[in-house]
Each structure stands twice: as C-alpha cells, then as structure tokens.
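With one protein chain held back, the other chains of the complex are shown just where they sit.
Labels run A and B following the written order; every chain starts at residue 1.
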Amino acid sequence: MAMNPHKAANLRRNILLYVLSALILAIWAFPIIWAVVVSLKSEREVLTYPPRIVFDPTLQNYRDAIFGAFSIAQSFFNSFVVAASTTVLTILLSVPAAYAFARLRLPGRKSLGFYTLVTQMIPPVGLVIPYFLILNKVGWLDTYQGLIVVFLTFSLPFAIWLMVSYMEDVPKEMEEAAFLDKANRFQTLWHVILPQVRGGIAVTVIFVFLNAWNEFLFSVQLSGNHVRPVTVAMYNFVSVEQTLWAKLAAAALIAMLPMIIIGIAAQKQIVKGLTVGAVKGGGRR
Amino acid sequence: MNEKDNARTIRGAGIHRRTLLKTTAAGMALLAMPAVFTQRARAAAAAPDLSSVKNAKIDWGQAKGSSITIGVTPAGYFDNLNAVLPEFNKLTGVKARLEMTPPGQIRQKAVLDLSTKTGTWATHAADPMYYPLYVANGWIDPLDTYLQDSKLTDPAWFDFDDILKSWREAASIKGKPYGIPWDGEVTLQVYRADIYDKHGLKAPETLKEYTETAARINDPKDRLWGCAIRGFKGAGQNMYIFPSIFREFGGDWFDKSGKLTVNGPEAVAALEWYVDLLTKYAPNGVQNWNWPDIADAFAQGTIASYIDSNTSVAVVANPDKSKVVGKLAFARWPKGPAGKRCTSIWNWSFPINGALSRKDKVATWLFIQWASSKEVQAATSYGFPGGYKRLGVNRTSILKDDGFRKLVGGIGQNYIESVTASLQDDTDVDWRPRVPQWPAIGETVATAIQAALIGQAKPKSALDQAQSKLAGITKS
Partner (left out) sequence: MQKMMGSAMVRRRATVVESERNFAILLVAPALVILLVTTTFPIIYLIWNSFRSINLAMPFMNGFVGIGNYATMMHDPEFWHALELTAIYTVSTVTAQLVLGLALALLVMQIPRGQGVFRIVAILPIVLAPVVVGLFWRTLMLAPNFGLVDFAVKALGFEAVNWLGAPVPAMISVIMIHTWQWTPFVFLVMLASLASLPPDVYEAARIDRANAVQRFIHITLPLIRPAIVIVVIMRSMIALSAFAAIFAATGGGPGTATEILNLYAFRVSFVKLDFGYGSALAVALMVITLAVSSVLFMMRTQRAR
C-alpha cells in the first residue's frame, strides 16, 4: 500500500517536529532530572567522571535530609507556615484593594497605582538593613510574623496588580444589576464580584505562595533557629569543610517538591497568571 | 580503590602503623580507617563524660537562667559541639543554643547584628581577620578582664597559654585578647604518595620545585593534573592563599611609612608564580574553584597535589567521598625565594558581644571557657562517641596527646608532623594586613588576583589597579 506523497511529507515533517521538540524538552527538564539522579547516588559516586548513568541507587540521602541530624523537616514546616500565612493575608488585603482600584472612584487612584508599582522596584539588597533594624525594634527578628510582614512587601503590590487585571474583566453590567437590587456595596463585592474572579484569586494564591516559598535573601538575614525556611536550611549540607552534593540535591528536591506539585497540578492557573494582561492587552497602569 | 595501587602505597610508605591498612580487599581497607570521617550527619550515640570540668574553681551556676544564642556555620566540628552542649546547659543552668548560618552569610549576619547592637548572637564563630573591625567599632568586649577575674575564670584549670599561640594572637588586638580560639586549621601540601613514588619525587621544598614537580606529573590527557590551588575570588578564598605566597616572596603589607602596599615587586613576583602555576598545571576552571571544589577533584583522583587547609582531609581521607584514601601524604608549605615558609592562620574563635546584659555576658563567657577547655576540646575530638571526630583542636597539649595522635594516625604519611610543624614554626601574625578595612581590602586584592589568574590583566597591572582602589578604602 503506497502512501501518497503529500501524506509522506506530512509524516516526515511531524517526525522532525517531534524530534526537535523532544530535544528542547530534554534541555528544560534535564537539570531537574539530573538533580534527581544525583540525589540517588552516594557522595562518592556523585562526581565520578564521566558521569555514570548506571549505579546503585540509594534513598539514604532522602532519609538523612528528612530524619538525619540536619533534618529539613522543621524548616519545611516553617516555610509552609510563612508562605501560607503570607498568602492568606495577601489575599485578604489585595482583593478589596484591587476592586477599589479597578472599579471604584478612588481619590488619587493614579498616584496610588504608581506607588504600588514603585514598591515593586526597590532592590531587596537595599531593604535588608532597614528591615533588620525595624524587626529588631519591634522584637520580630526570627519570628514567623517578622518574615510574613517582610514577605507582604513584595507579595502585596504584585497581588494587587494581578487582581486588578481580573477585576477589570468582570462585566460592568453585573455590578449595575446588583446596585439596582439595592444590595449594599459589600454584598456586591462578596456575592457578585468575588465569584467572578475566583479563577484570578486562585492564580494569585499560587504565585504569592510560590514567591514566598522560594525567597532566599531576606530569609537568610532575618530568620534564625526559630523560623528558618527551607531554602536556607538546605544550605546545612554546604558546610565549610565540604559540600554534600547528593544530600544537597535531595534536600533541594524535597524543598522544591511542593512547588513542583503545585506547578504541575495548577499548570492551567499558572499559565493564566502569566498571561494575564498579556493576552488581552490588559492591566491598566 | 585499586588493590595494586594500595599495596604500592603501603610499601612505598613503609610507615609502621600503616600496616593496619595492609589488607588486600578495598573494603577491608575502608573498615580499617579510623572512623574520623564518617558522615557528619550521623550524630553522637552517647554523650562523653565531662564531669571533670567541675574541677574548675568557679561557680558554674552563677549565670543560671540566662539564654544565649551562638552563631556558627554548618561544619562537623560545630555539630560535635552541639552534641555536647546539653552538658553545658545542665552544668550551668544557662540555655545555650547553636544557630547555623550558611558559610557565605555568617560574616554578614554577625556584622549586621553587632553594628545594630541587637545582641542576637551572644557570641559567634568569628573570622580572626574581623577583630580589627569589631574592636575599632567597640562592638565586642576585651577578654582580659574576664580572664583575670577569679570569680569568672580558674586560670590554672583553663590554662589559656596552652591554646595555640598564633591563634591567640590572631584573636588579639594590641596584645589584648578579644576572642578565644575554638577550632582552626593550617594550609599545607597534600599530595598523592603513590603518584610521587611512581615518578620518584619527594615533597617539594621550594615554590620553584613545587612548579617543577607539578610539571613532571601533569598529564591532562589522562585526567591527571599536577596541582590545584584555590582561585575563587574572595577575602577568605584566593586571599587566603596568596598572602602566604606573598610573604614567602618577601613581601610586606605596609611600607616604611605605614602605607598599605600591594603592588611592590615581591607582590608582582608572587602573583606571577601563582598565575604561571595554575595556568600551566592545574585543571581548567581552577580560577573559580574554592576549597570544596579542589577537595572534590582530589578525592576523584584527578589532582596530584594541592596546597590548602588540613581540614580538607574530611573529604579526601573520607572513604564515603574519596577514591584516594590510603594514598595521601602531607608536607609543610614549600619555602619561597625569601627562604621562609608561611602558612595560614585560621581559626573560629568566640568573642563576647558588647551589646549583651552583664548576666548574659557572664553566661557567654562561661560557655566560651567551657567550650575551649581541654575537656571539651578532647570530648569533641578523639573522645567523641559519634562517627565524626574533629581535628582542629585548639591546644598544644592535645596535639601531643596519645589519644589524638592515634586518631590522626591513619590519615596519611606525615600528617601530624606537618600540621604541628606548620602551626608552630610557619605561622606569621602579619600574614595578612590586620586592619579594620580588611574585608574591603581582601575583596579588592582578591578581585585583582582573580583577574590575573584568568588572564584579564597582567599581574603587575592588576595589582596596580588594586593599589589605586585601596587609596579610597584606607583613607583616614
């Protein structure tokens, strides 16, 4: 049975496309896959050259990272508390604010909008010292609330900006219909607007959580034994004497696991969050 | 590990106690290694007996109820300290806790804490080069008053003078102690006895010979390089090694008028030697390597020799990490053209944060005294029940102790002899310029060194550039 030439060309083209795509996929996934491979090796095996694909896999590194003397389990919990609280607070504060920015007559809206934008542009390096002093003054160094407040400074402007774009997409008529029903404004926000932006809130939750979880610079300087987050704790395997690469890889993968799970599970929301404003030409400034 | 290589090393070495290693099976050889270097993550099984610290004629309970935090960085030796710390808390009624900070951040965090007078860290593992800065700002307490106060210190029991002299001096300013050394190291030559034997080579005695030796062995096609020395930029990285070379070439940091000078002829010659050696006989990329990279490479068997700290044996003599266990040998720094050897002075020492309350200061002093005492030094070293036993003990008496000698016996040829000789004869307090601006100076010169190492600038012009930048840093 002879294939018709058009079909054959199509097939060839498709094969080429898939090969090319597979190659690019490999480049993306490889550092992560390699980290997984390394985390299953013994320390002795890690730096063997040329790198060996066949080896005796061990889960010892994971055991050490979770149950060992340098367990990151507590830090994992710390990260969760800080990231989750930051997220909840950010949503509580940013959703109403975004509604006001997007939909209501707010005096000085332009300058306030500009201000929230500016706050996103302060280099964190310049903020470490002021934060250290302030947190020390109020006794919040190395506490959950200290880190949470600091994390709010970058999550809040970002969340407001993101939510404004979603608020703007809600059809105006829906609000007006609600007004005619004499529903008060708060009820309007609660019963009419919020259900419309549920998707947007989900996206914001994911991004705020992600950023809070991955933060490093402030965490190093402003946390200590009590609330050390996991991005700092994994450095326990980088000692002054040696770097335990396999354990570091295991710890880093455990640290990143929630992010990877969220990333895959909430893939659609993340893409939406990334594309907000971009696709529709969106957010106002 | 290869059986044949192993056998050859042992024959070549001919050191009696190494017969211990004379086993044919590689696995047996690993078992015979002293358990010094098993993973630090395996913590102590049982606490060692420390009841003899009660012999000290002071009231250990005088700061009862205090709570202090001690800033340290992840390291096996601090883990051991952490493991015995409950003993201190029981003894004194003080609540002392160690806090780990990544090695790259501990200095910044300490400076941030001290400069803002927050008193977060009662004491911390301090870099000796930071004492001039701490003292110039009045951030830490002089310790002579603590040492002389009979209520606080039992001088006979504590025996301050037993602590290594060069380390004490490194933590002192104008003769006054500001920190008590706790753990430290020296830089020395670490080399592969098997490879040197094969070529009929001995440990080089001069820097010139060092280059020649590296040249003889260097064989990149076979993935074996002659040597490696850290090139990574940083006051504690390449400026940890270069000062030794600089001093061995006869360099002085300050000219006759007391002006800091880094571009004299000795400095240029020293840097030229450094650049030449690394460019020709070290692995590609060594310019950006730090000590763990060197140790990792050596442990993989790709480097014949390096000059770095003796603590790197935690990697290279550790059967869990290294493929060259049983093939190691050690030697002091080779002599430079000026005819002297110059090793590093490095130790983590404990100062007292000046921002504390009196009671917390007393608690902190009790901790420092306890931790640097003979008992606790031994208990965290050869007396430690866990797998990892620290080597960087702070006292002359322990270096001579049989228990300690037995512990380090299996590391490699000439280990304890080289370490002891380096500590006693090759240290030099003016090894690096001890001024408050050190962090900036070290960083500036380090940048110049790396620029020369990577061929971005010729040694002379790199150092000239550094000199012109220093003018801005040291203005007064």
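The rule is short, and it goes like this: contacts are C-beta pairs under 8 Å (C-beta built on N, C-alpha and C of every residue); 3 or more make two chains touch, one makes a residue touch a chain.
Everything numeric here is computed off the predicted structure, so don't read it as measured data.
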Task = Using the contact definition given at the top, list the shown chains touched by the missing chain.
result = A, B
Task = Using the touch definition up top, pick the residue from B:T153, B:T211 or B:Q450 that touches the left-out chain.
result = B:Q450
Query = Going by the touch rule given at the top, which residues of subunit B touch the chain that is not shown?
reply = 108, 111, 115, 133, 136-137, 223, 231-235, 283-289, 293, 296-297, 300, 302, 436-440, 443, 447, 450-451, 453-456, 473, 475-476
Request  = Against the chain that's been left off, what residues of subunit A make contact? List them.
outcome  = 14, 17-18, 20-21, 24-25, 27-32, 34-35, 38, 47, 49-51, 92-94, 96-97, 99-101, 104-107, 112, 115-131, 133-134, 149-150, 152-153, 156-157, 160, 185-186, 189, 210, 213-217, 231, 234, 243, 245, 248-249, 252, 255-256, 259-260, 262-264, 267, 270-272, 274-275, 277-279, 281-282, 285
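Keep in mind that, in the parts below, only the chains that are shown with their structure count from here on.
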Note = Separation of the C-alpha centres, subunit A versus subunit B, in whole Å, is 39
Request  = Provide the residue numbers of subunit B that touch subunit A in the complex, in ascending order.
outcome  = 39-43, 69, 73-76, 79, 97, 99-103, 105, 108-109, 112, 116, 118, 120, 223, 292, 295-297, 299-300, 302, 311-312, 314-315, 319-323
Request  = Going by the contact rule at the top, pick out the subunit A residues touching subunit B in the complex.
outcome  = 42-44, 47-49, 64, 68-70, 128-129, 132-133, 136, 141-142, 220-221, 224-225, 232, 235-244, 247
